[in-house]
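Every protein chain but one is kept in place in this view of the complex.
On to chain A.
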Amino acid sequence: MKRLLALLLLALPASAQDRRSGFEDMARETQAMQRDDMQNPGMLWVAEGEDRFNRDCTACHSEASMRGVAARYPAWDEATGAPIDLAGRISACVERHQRVAPPARESQPLLALTAYVAHQSRGLPISRPSDPRLAPALEQGRALYGERRGQLDLSCVQCHDDNAGRRLAGSTIPQAHPTGYPLYRLEWQGVGSLQRRLRGCMTGVRSEPFAYGAAEYVALELFLNDRAAGMLLETPAVRP
């Protein structure tokens, strides 16, 4: 049995063994905060999302039908013929099916609904984007990830691949796996989306971030999910 396990481990690509969630780079107290639902502030957003879901969405969806959805987003949106992320998908439902104005990106109602839906996939592995129509966006995401930008002229690769685990001033540079979003960030004193995190990294190198909802973020998210495929979702995670 042990030998079989060892063989299996050897068969895994090196990257699958070395990958670590940002969770592992955190201080023990922050880890404890994420682990304990009673302490995890992100659970307040999940609870609010649950109320909204039960009020606005159960005419068409059940809680059980939301299990696993977040693990396979961004996905292809037939209506617009473009990739769409989970928050975009939820907004589209509000607009198309409830026929009311969609909630703004990064608004409390949308973060709460997205946190609730993503929470239904907690513990499930991120799946590799497989729809062939996503391929061009995935490649765009890969290119954006490798591109130097801003006055400081740095790419995501240079920090998150070449220098992950080292310290940028007081912060340990994580490997940038999008396992926990939307998540509660101590620095934000609130829950935010992956797009908010990416904007932070972009403005950090003094580059012009893309607007919320831009196709570039969906492309980056597709690439990050491809890179993190098989890692387990943690929503709502906590980060420093």
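A few notes on this one:
To be clear about the criterion, contacts are C-beta pairs under 8 Å (C-beta built on N, C-alpha and C of every residue); 3 or more make two chains touch, one makes a residue touch a chain; residues count from 1.
Heads up, the rule we're going with is that contacts and distances are computed from a predicted model.
One chain of this complex is left out of the view, and of "Sulfur-oxidizing protein SoxX", "Cytochrome b", "histidine kinase" or "Purine nucleosidase", the protein name its UniProt record gives is "Sulfur-oxidizing protein SoxX". Among the residues A:Ala27, A:Leu152 or A:Ala211, only A:Leu152 touches the chain that is left out of the figure. Although one chain is hidden here, its contacts on chain A can still be listed: residues 147-154, 158-159, 162-163, 166-170, 203, 206-208.
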